[in-house]
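The other protein chains are all here in position, but one chain of the complex has been omitted.
What follows is subunit A.
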Amino acid sequence: MSRPFPYTYISCPCVERPVSDPSRKKETSPRKGSSQPAPEINDNDDEEEEKDFDPRSPRANFSLYPPEQLLYCEDCHQIKCPRCITEEIVCWYCPSCLFETPSSMVRSEGNRCARNCFSCPICTAPLAVSTLENVSGSGSQQGPWVLSCGYCMWTTLDIGIKFDKPTNIRNQLSKMTESSRGRQMSRAYGDLKSPLSPLATAYSTVDGPEVPPDDGKPPADEDPAVLGPDARFAALKAFYRNQLSETSASPNDPLGTDFGAGFSSPGALNRIMSLYTSSTLSGLYGGNSKKSKPKPLMMREAQTASEGLKLAASDAEDTIIQRMASDDCGWEGLASSEQRVFQFPEARFVEDLLPLPTLLRTKRSKRCKSCKHILVKPEFKPQSTRFRIRLIALSYIPLTTIRPLAVSPSSGVTSSTTLLAAPTPDLNALQPLQPIQILLTLKNHMFDPVRVTLGTPSVTPGAVATKVTILCPQFDIGANSDVWDEALQASNPADQRSSRSGLTGGYEKVAEAGKVWDKGRNWTTVVLEVVPGLLERKTGTLNTKEKKDEEDAKDARHARDATSDGGWSDSDENETTPPPGHGLGLETQSSPAPAQPDEDVLEIPVFVRMEWDSENQMEQPVAKGKPEMVKRELAYWMVLGVGRIEY
């Protein structure tokens, strides 16, 4: 999701302020500034100027976010990026049927849809329930049902599965897969409970608190492959739980249950109690407890099928190899590693793949990590797109839009031609050393007027030195008044438009230093004069490590743009095709590619400092009756992606 030009990224100030280290005295970023005296502000400013933000540094790239992803904490008075927040799950829902799953059910049944939502084991597309009886009229819809993929045309018929009814397919499938594979129905705890669920452990504690079960039950009363994978997992877990509790039965062994403390709460309690008793009581009463401590039992491994042991058949691998080598399997018959990731471990062939119940997704509320105030709280219902609380940065920081100004040919071209076809520079092919003017519009969304100071290094960092001048670095933006005013304002939109397009009347507007270009009710436009630097071809100055760093950072940004928290790990997304000429060595003078990827992208770091007076909020400890005006300040770096320099 790399953005088209022009774009704006905002650097979250947290990059200079490690969250984990609140004791750090010297803060380089002017963060709060609620009532800072002026000299201190200047101090901060000087510090900032000492180290300009470099959008190309590998570290900075991790702090750059598109503005709509940023939040704003009203208590910290600071921009909050996804790194500065914590998330809490509000609800679980299936992305396919959009039904909510209660969190208790998620805990017991696992985070997959319990309805009819499945994804294709071959291509991950959603499967549809369709009937085999497709004759019109006569069918009465009793025909067998299958799951079919509309993308790769796979159906459950390929693995020989039909369903009797079109509802509750998940249950039908789990029954079928347990039985159709020659395994009898798994016992009590086997019916597709999530193996990690507390319910499953509760089950297994019921039937196994006894002494070593190898003599309690006849070892091989069933055939060894009796348990399905889920049931086997549950059996193994129960077995090891018992082993742990038995071998660490003595409460005086504080380390005995360390391993199992995670999933056996009685064991954890034992451990805690034994910590106290062994350290304090045994110290007090001498060594009685040491004497009473029995010899700990040895832990043993699972020995029977009922305990979850599965013996590999001696010729299992041979049969697999033979099947692989046979003609009817071929390359297509083998499951790819991506497909096998989500299946049972022994699934090697396409026929072994089962439809996957759709993974659930979550709606999450977000909190500020430092002050724990809630920043985003969506509505509870999965289908709702509304928010109860939504403190996004866009309603506080000015909305930045950039637009190239139509090129004004300095040579004598008649104004009529410029009016008709004033060519805006092509942002994907900026001419080096040819000055362009860029309109930078900042729109205020707060109800207080804001004073903005912009700063930028006169020459952009990086290999391509582009000269940037902000013609009017300090200006005011009006307050965002209410909607009705805006409606009234919009009654004469023609005038507004013409002024914004930069052509007022017949004459052409000329950008002047120290003056704003244009100004509206709550927005102000200033002009940036940019002289794109000359792209040097294949200078061997950059060593490969630097190059690699930069590339990594770019990758990271692209990966973050499409924040990959989806259920599927999309391998396609992560592949970034290397640009032409990359990796061919820097010495190849003939190749016209830039020395490193995206070196030709013109990104301008701009430091924004905004000051405004706002009413004092309740949390300030100033005990005065009337609302007091407080000077607030917010400062951040942003990066304007202007375009690509032609070379």
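Keep this in mind: a contact is a pair of C-beta atoms (placed from the backbone, for glycine too) under 8 Å apart; a residue touches a chain by one contact, two chains touch by 3 or more; residues count from 1.
Criterion: contacts and distances are computed from a predicted model.
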| item | value |
| --- | --- |
| Per UniProt record, name of the chain withheld from view ["Dynactin subunit 5", "Cytochrome c oxidase subunit", "Eukaryotic translation initiation factor 3 subunit I" or "Chloride conductance regulatory protein ICln"] | "Dynactin subunit 5" |
| Chain not shown: contacting residue from A:C76, A:C97 or A:I320 | A:C97 |
| Touching the absent chain when the full complex is considered, from A:P126, A:P449 or A:G520 | A:P126 |
| Listed residues A:Q343, A:T401, A:T453 or A:S614, member touching the removed chain | A:T401 |
| Interface residues of subunit A (partner: the chain not displayed) | 1, 65-71, 93, 95-98, 120, 123-126, 128, 134-141, 149-152, 361, 366, 376, 382-383, 385, 387, 390, 392-395, 399, 401, 443, 497, 501, 562-568, 570, 572-573 |
